[in-house]
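Only one protein chain is missing; all other protein chains are in place.
For subunit A:
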Amino acid sequence: MRYNEKELQALSRQPAEKAAELGMRGPKKGSVVKRRLVKLVVNFLFYFRTDEAEPVGALLLEHCRVTQEEPSGFSISFLEDPERKYHFECCSAEQCQEWMAALRRASYEFMRRSLIFYRNEIQKMTGKDPLEQFGISEEARFQLSGLKA
């Protein structure tokens, strides 16, 4: 699949929501743990060799599942293949919890659901649609029907 790699590289240099050196192990059988600089920017998780400026790779965090694996480790897998896991090792249980929480909030889909939720709550309490000010109240992607039960 073609993609605009230059822009993705530029994105990896943007200020991160979260960044840390973690142990990382790829999903392939027999892969070993490597130290990587892991950086969360919008809905992408970039991972760098610790002394390099360009990322080794990126994970788009849509439709992903973040699971605790050990007290200080977690994994990321994707909807289409839940057994194919990217493993991460943190230096403490606390760091692990922080990363898991951040990653679960880091998807566009999560943001969208939050927006619909807030919009609905504000509308119920004030009788006014807060999105009108932004001129986006009619957009299909922000309608209540977008929230699954």
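Just so it is clear, contacts are C-beta pairs under 8 Å (C-beta built on N, C-alpha and C of every residue); 3 or more make two chains touch, one makes a residue touch a chain; residues count from 1.
One rule holds for everything that comes next: contacts and distances are computed from a predicted model.
According to UniProt, the chain absent from the figure is "Sesquipedalian", selected among "AP-3 complex subunit beta", "Alanine aminotransferase 2", "Sesquipedalian" or "NOP14 nucleolar protein". Remark: the residues of subunit A touching the chain excluded from display are 1-11, 14, 42-43, 54-60, 62-64, 78-81, 105, 108-115, 117-119, 121-122, 124-127, 130-136, 139-141.
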